[in-house]
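Some notes on the structure that comes next.
Showing just some of the chains, left in place.
The letters A, B, C and D name the chains in turn, as written, and every chain counts its residues from 1.
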């Protein structure tokens, strides 16, 4: 029932020796593998507490935890390639709100998922922290409606933040 | 894909030298920048744990964490200008319930957002703390209905408060 | 935009010298002030972790945190007068379930609010703690339906209690 | 407005001297008192972190926190009698899933409540813990539908359990 060798060999990054780490934004780092459970819709969530990018105006480093959740259709994103992709924001300058939207758009292009959402929780600058959240449901399917409903009821219980 | 120089130069406060801090209520401090992802509705939340104002009757300082969440249309609020605006309540006297409503109204005027909500969680006076919450959805759109629904289901799981 | 002097002078308890503390149940202690944001429905929550009353049968002191949330119409309850009112249960004997209902009824009579709910979380006696919750929406308005919905979905995620 | 002496005298267990503790399952220990707020539906929750029973096959003691929530109609369960009833499982052998269903059925029989739910959270055996949850709404009333809805949306955010 496990993945066979052929399936596994197609993953170029997982278990690779001499991985190169790219620190300029590069969506081509993302890789996929096939979803073996397409008969059943389900969620996959990635918790990514090691995200860092640069402020586009001041050049100062920003830090965030990024939460990515999606419902796969035919393709799934391989987690090591996702790590490399997120690393590629390291020397890239963009606003918090832009980073989160860009990540979602790149994953939509890669996976054509049924549903996806990206939530960034950044550390404060000047005593204020910013948490952008965007989502998407494939147009013309029930997931378009799901996306809207999840947006409508988003974050009704904000976590306690005290900057410590 | 990043913001270009022209876009960034229009932000007068971000990275500015010799910022002036105004401590009298002044909504003109707020600045905006354009939303580059208007094709997709999304949320932006600000966590502001450093809010302070004065009691209008006794003059005593009050303290709160303010949570602001909105769905942008064409404009987004720049976070450093938001910080300066919130600082301008420092020597301003108003009830907790009034502060929260005023902040929301100023941001509606500034941004004409699709949706916005403001939640203040104040520290106790006399053993009781007050947490006002207001929201708004643009009239005549689906967001008017969203605002009502979010209000109806607001805070059904109050956080544990023990004044310590 | 702040409250003017006349509005503030009508509050007899706030900032008052020589406040008298009444320890026998007395709903007449409650005072109101006008709602300046009637065009917009919003919530105000009070967190009251210093509630104490007596067991009506044994006379033993009981302790609770009381959470009160309401949507004001024309009137709002002034928080110092609410404190004095809650203090008036100090030497009053009633069951937990009764206290919570009485508080709600007194506030309905005082404020004629659009919506109100009261949740008491008491400390244990004999290894069991009791948490009554009641709510109300003004009959004939949409808030009557809101009250029912909030009751139906009340507390689906009970907090962990271990008596320590 | 408090309960009068006659009402209180009918409670045989509360404040009683020389309470007998029965450790064999005995639903006759349960006592009731009248609901004085029948005009208003409301919830009462009991947090019971001191539940213990025996494994029916091995005889080994089991431990749980039991959460009981109900909407009273005419009768309410007196909390000391509830404590004595729960103590009566002390030397009784039954599966976790059975205990939780039995408690609910006994309280339905006693109180004929509008709604009731019982959630048991047991400590682990063999690295796995079991949390049964059952509920009930009076047939033919809106509470039948409420029970179904609460079941459908039950525990969508499972608490973190790490066996420590």
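The rule we apply is simple: a residue touches a chain if its C-beta (ideal position, glycine included) is under 8 Å from a C-beta of that chain, and two chains touch if they have at least 3 such contacts.
A quick note: this is a predicted structure, and the numbers were derived from the prediction, not measured.
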| item | value |
| --- | --- |
| With 4 copies placed, total copies in this complex | 10 |
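What we mean here is this: only the chains that are shown with their structure count from here on.
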| item | value |
| --- | --- |
| Distance between the centres, which are taken as Cα means, of chain D and chain B, whole angstrom | 44 |
| Length of the line joining the C-alpha centres of chain A and chain B, rounded to whole Å | 27 |
| Multi-chain contact residues (two or more partners), chain C | 153-155, 157 |
| Chain contact topology (line, ring, star, complete or other) | line |
| Chain B - residues contacting chain C, complex | 25, 55-58, 92-95, 97-98, 100-102, 124-136, 148, 151-158, 160-163 |
| Chain A-touching residues of chain B, taken from the complex the two chains share | 1-3, 8, 11, 14-15, 36-37, 40-50, 65, 67, 69, 71, 76, 79-80, 82-83, 86, 119, 146, 149-150, 153-155, 157, 159 |
